[in-house]
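Heads up, the thing below is written out as structure tokens.
All protein chains of the complex are present and in place, except for one that has been dropped.
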Amino acid sequence: MDKLLTLTLGGLTSGAVYAALGLSLVIIFRATRVVNFAQPALALISAYVAFSVNKATGGYWLGFAAALLTGALLGALTERLIMRRLADRGHLAPVIVTLGLLMVLQAVAGMIWSAEPRSFPYAFDFRGTFSPAAGFAVAVVLVVAAGVLVLFKATPLGLRMRAAAFRPDVAGLLGVRVGLMLTIGWTLAAAVGALAGLLAVPPFIYPTALDSVFVHALAAAVIGGLDNPVGTIAGGFALGVGLSFVSGYVGPELVTMAALAILVAVLVVRPHGLFGHAVARRV
Amino acid sequence: MRLLRRRLGPLAGTLAAVLLASACAGAGSTPTGGADKADSAPGVTDDKVVIGTHQPLTGPAAPGYSTISAGARAMYSYINDKGGIHGRKIDYRVEDDGYNPTRTVEVVKKLVLQDEVFAIVGGLGTPTHSKVVDFLNSERVPDLLVASGALRWDDVAKSPTTFGFQVDYTREGKILGSHIRNNLGGQKVGVLHQNDDVGRDGMKGLDQFIADAVVSRQPYDPANTDVLPQITALKNAGAQVVVCECVPAFTALAILTSARLGYKPQFVVSSIGADPRTLAGLLADFAKRGGTEVSAGALLGGLIGAGYLPDAAADDPWITLFKEVHQKYIPTVPLTNTVVYGMAQAYTFAQALKEAGHDVTRQKIIDTMTSGALKGPGLTPFAFGPDSHSGYTGAYIFKVNPDTSTTMIAAPVVTDRENGPIKPAPTTRKTPTEIALVR
Partner (left out) sequence: MAADTVIAPAPPAPVTSRAGLSPLARHLLLAVLALAAIVLLSMVVDPFTNVRLATVGYYLLAVAGLTVLTGLTGQVSLGHGAFMFVGAYTVALLVVYVPALPFWVDLLLAAVASGLAGALTGAAAARLTGPYLAGATLALAVGLPSVTQRFPDFLGGSNGLGFTVNSMPAGLAGTVPSTRWQAWVVWAVVLAALVLLANLTRGRVGRRLRAVRDDEVSAALAGIHVGRMKVFAFLVSAVCAGLAGGLQAFLLGTAAPGSFTPALSLSLLAAMVLGGVGSLWGALWGALALVFLQAGSEELTHALALGTDVSNNLPLAIYGLVLIGVVLAFPQGIHGIGRTLRTRLRPRRTPARTSADDEGEA
């Protein structure tokens, strides 16, 4: 029983991270129909900024804030400088460009902070079966997810963002500044991604620290439905717990295989994820 | 489709005929060897010796290993600035293979075929380097001081030009196992091991001494940094001693995860994962938000580890030299045992190069390696001889103090990789002054 409990709670903690990074993917996907492969690198750079601020000032929360700001800024810059030029270029070009950005940013991280792993603190004490640090991770992810949901469903800004995403032409005619909405979407998503990074990197940060987290986050988003924030959050937690069980009861080498199996099982039954919606056929 | 197949039949036949005619012998049968090119010296000119290595400088394995070549390069710079070996500067070419065996084969072929290096020195990693051993031996390229503790580098008949460096995982496992039986006898032992030959070869040695004390064996996968399930299993099995056949990052993860579960076993760590300075760096930042119980000193204090090179903080003539080189060439890189490893490896190669004489050839440096003349910075001797290409033959045991300094608790011992006894290491060690490699 002790083992079951430990594995469940451990899985929930990693699941919170998958959910948060998955949420950042969903926000961008809803806005632009792009899967942002550069997301782990944006989060990585943000976390490294937190690392440097921590080192310089000795405080955790200043670094935390700096990371969120960095994430937001990087997101806005990515949209303005790069992604905007790719409008109407199909679904492949954004994949490749964000992959290129991933390489560049990981290389930059290696250049500035070296490939060696560095110690990166948790927000709170990490000891205990369900530690304050784990509790913080789960809580903050749930709060942010709720916030994003309220923003989308219940605020004028959210309404404008949805309009800009689904019918940019009509939204433009109605006076919505479509370009600005896209920038806001990327900024918000990258800030959420930075938060995911801050929760994911402890205890060690190194340039490839978020790669496997990203694969699991993408899996979570695909399982939940890429256009559905609630589904993605649920997918993230479910995947975290599921993989923790596989690792604990079957073997750690099977974790990636299990992720594949879960993904295939879900997609065979529901090709657009558990909670996703099929996009109407383009005519 | 039917139409297509009919039209393409003859075509497929024509092009496949090229292959058919070409290869009728079994693909796995042994090819005949090439000409003997050993008695030459490619890469050696009047003022230069070109050598190469493959290291993971980027990618998933770079953390932990990328400073080895920095240490080696610093040592070569030091030697070159002092006039080189026999008037020749050592041109050290580091190729990044990202720990990807495909890349390893590519970059080693580049080094050998295009850069025409004299030797490959300190190629890093078992999955990577094992794929180039046959190539290097068929080309008769000296393949010296491989940076891995796998057993396969010591195969004189099949790989006459390949030589190991660090103590192999089985020898070290025996020494750790014997230490546990003699000093921690009667306690339940758990093993956390990497799921490759680091773990498998290591357990072969451990089990000669403590097989019946082991209550749980937990493998970890280097790609999966969540070791909570494994540590939970070790805790539930009641292991009082945890042997960690791990790389440094996973030693640190195991220690942190144990702290997370309130589990306090006696950690016993093999040399590859026991560098106290690397570990202290990894564990530096948790006290501020987790309390002093999780300071690096508190987490590491009492940890037992193995080593074969002098500790980077030890009072040792070699460390004096290494500190001087470090200060002069790479002051910004922390002086860890990993950096010491790179420096010791470079020094050992330079020493072999000097012993091989002014008119060095590939065969001569191999003869020098097997001559037994090399007395390097290590605290145990090399096994190098006509019948063995193993590197260091043993290890000492140390304990980490609460201030993360170390104290040797068991003097260096040597053993073999089979069932032979463990004996005290000979005390004759040479100092850098005695070797007088450079002026």
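Quick notes on this one:
Letters A and B mark the chains in the order given here, with residues in each chain numbered from 1 onward.
Convention: a residue touches a chain if its C-beta (ideal position, glycine included) is under 8 Å from a C-beta of that chain, and two chains touch if they have at least 3 such contacts.
All values reported here derive from a predicted model rather than from experimental measurement.
Listed by label, the shown chains that the missing chain touches in the whole complex are A, B. Only one of A:35, A:171 or A:196 touches the absent chain when the whole complex is considered: A:35. Among A:103, A:139 or A:157, the one in contact with the hidden chain is A:103.
Interface residues of chain A with the unshown chain, by the touch rule above, are 29, 33, 35, 37, 82, 85-86, 89, 91-93, 95-97, 99-108, 110-112, 114-115, 211-212, 215, 218-219, 221-222, 226, 251, 253-261, 263-264, 267-268, 271-273, 276, 279, 281.
By the touch definition given at the top, chain B reaches the unshown chain through residues 1, 3-4, 7-8, 11-12, 14-16, 18-32, 57-59, 62, 66, 70, 73, 93, 95-96, 99-106, 109-110, 113-114, 126-128, 130-131, 133-135, 195-197, 221-223.
The rule we apply is simple: only the chains that are shown with their structure count from here on.
One finds 37 Å separating the Cα centroids of chain A and chain B. Across the complex, chain B meets chain A through its residues 57-60, 62-64, 66-67, 195, 219-221, 223-230, 232-233, 236, 249, 252-253, 256, 259-262, 281-286, 288-291, 294. By the touch criterion given at the top, residues 2-3, 6-7, 10, 14, 54, 58, 60, 107, 110, 114-129, 131, 203-204, 206-208, 211-212, 244, 247-248, 251-253, 255-256 of chain A touch chain B in their complex.
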